[in-house]
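Omission of a single protein chain aside, the complex is shown with its protein chains in their original locations.
And now, chain A:
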Amino acid sequence: MSTISDPPSGSFQLSMLINDTRYRSYTFQFIALILLILAFAYLGYNLLANLQAAGLNISYKFLGEPAGYDINQTLIDYTSQSSHWRASLVGVLNTLLVAFLGCIMATVIGVVVGVLRLSNNWLVRQLMSIYVEIFRNVPVLIWILIIMAVFIAVLPQPRDFRGEDATASMVFGAFAFTGRGFYSPAPVFGPGSGVVVAVFLASIAGIFAFRNYAKKALYDRGQLIPTLWPSLAIFFIPAILAFFVMGRPITLDLPSLQGFNFQGGIFMRNSLIALWFALSIYTAAFIAENVRAGILAVSKGQTEAAASLGLRPGRIMNLVVLPQALRVIIPPLISQYLNLTKNSSLAIAVGYMDLTGTLGGITLNQTGRAIEAIFLLMLFYLAISLAISAIMNVYNNAVKLKER
C-alpha cells in the first residue's frame, strides 16, 4: 500500500519565474546580479579607456625587473638585483612578522590589563584605566614616532661602545642594547645538533601528552596530578642531557663591535622594535576593554555557583569564567588583529620596510607605476586580512557555544 504522493512533475512554465512564489525571489536576485555585473563591467571598461586616453597604460611587467634598491631587514634572500616582485614578498613577510609579533604581545598585555581592570585593588584598577584611556585615545602613529624617538635618544649608539673611554658596555658580554637595535647571540648549529633539536621537539610533544594524561586522569578517576613541575622538567632535562651527550654541538655567535656597527649575532632593528611595541600597547588597550567586557558578560551567578561547589578563585576563572567569556571576546579580538595588521602600514614612519615601504613606497616611486602598485598593495592586504579572519574564525568555532 503506497500512500506517498508523486512529487509535482513536469509542466514548468516560463511564467512561473514571475508568478510562482517558489521561483520569484530567485528571478529577481538573478536579474539584480546581472545588472550589478554589468555596472561593474562598465565602470572597469570606462576606467581602462580613460587611463588609455590619459596615456596611463596598465602593465605589471615592472614586477619582473630588477628592483635596484637594498632592504635592511630581509627574511628571504634578497639583493638589489632581485626583482620588484621579490622585494614585494620581502615586504609582505616583514608585514607578517611585525603583525604576528604584535598580535601575540597585544593579546598578552590586553588580557592582563583587562583582568586587572576588574581587580579589587583600587590603585591597580585606576592605573589600568589610565593606561587604557591614554593609549586608546592617542593616534598610533604618534605612539610609533614617540617610541622611536625615545629609543634613539635614550639608548647609546655603537660609537659609545668604542674606544678607551666608552660610555656604554655590553650586558654579560653577549647582549648590546643600542639606539640602532638590540644585538643578541645567535645559535650556531654544528654537526650532531639535529639530535638535540629532535629531542627538544619530542619533549614538547611529551608535555602535551602528559597534560592530556593528567586531564584524563582527572575526568575519569578524579585524580589530581600536578602538571607544572613535571612539564618544566620534561621541557628542560632531556634537551640539556642530549646537548651534553652529543658533545655540545650548539655554540653561540656573539655580537662584537667591528668598524661602524656590531657584527654577528641576531640583530633586531630599532624600527622593528619601535613599531612592534607601539602597535602592541596601542592595540592592547582595545583588547583589554574587550576582555573586560567578556568577563563582565558572564553572569555573577556562575562565579557564585562555582564557589559554592568549592572551587578556588583561580580555578573559577580558568574553568568557569574564561571559557564562557572567550565566546564574547574572540569576535572583537579578530577585528583588533586586523586593525593591528593594517596599522602596521604606518611602518615607513620609522623606516621599517614593510609591504607599504617596498611595493607601495620605493617600487612605486622608482617605476612610477602608482595605480598598478596601489592595486596590488590592496590585494595583498586584503589577502592577509582575509587569511587572519579565516584562521581566527576556525578558532572561534572551536570555542563558541555548541548548540545541540
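Throughout what follows, a contact is a pair of C-beta atoms (placed from the backbone, for glycine too) under 8 Å apart; a residue touches a chain by one contact, two chains touch by 3 or more; residues count from 1.
The rule is simple: contacts and distances are computed from a predicted model.
Within the choices "Beta-carotene 15,15'-monooxygenase", "AzlC protein", "Amino acid ABC transporter substrate-binding protein" or "Acetyl-CoA C-acetyltransferase", the name that UniProt assigns to the complex's undisplayed chain is "Amino acid ABC transporter substrate-binding protein". Among A:S83, A:S129, A:Q157 or A:T303, the one in contact with the hidden chain is A:Q157. In the complete complex, the residue from A:S83, A:S184 or A:N261 that touches the missing chain is A:N261. Residue in contact with the omitted chain (choice from A:V199, A:I273 or A:I362): A:I362.
The omitted chain makes contact with just one of the residues A:V199, A:V328, A:A349 or A:I384: A:A349.
Although one chain is not displayed, its contacts with chain A can still be listed: residues 40, 43-44, 46-47, 49-51, 53-56, 68-72, 79-81, 149, 152-153, 157-159, 179-180, 258-261, 263, 270-271, 348-349, 351, 353, 357, 361-362, 364-368, 370-371.
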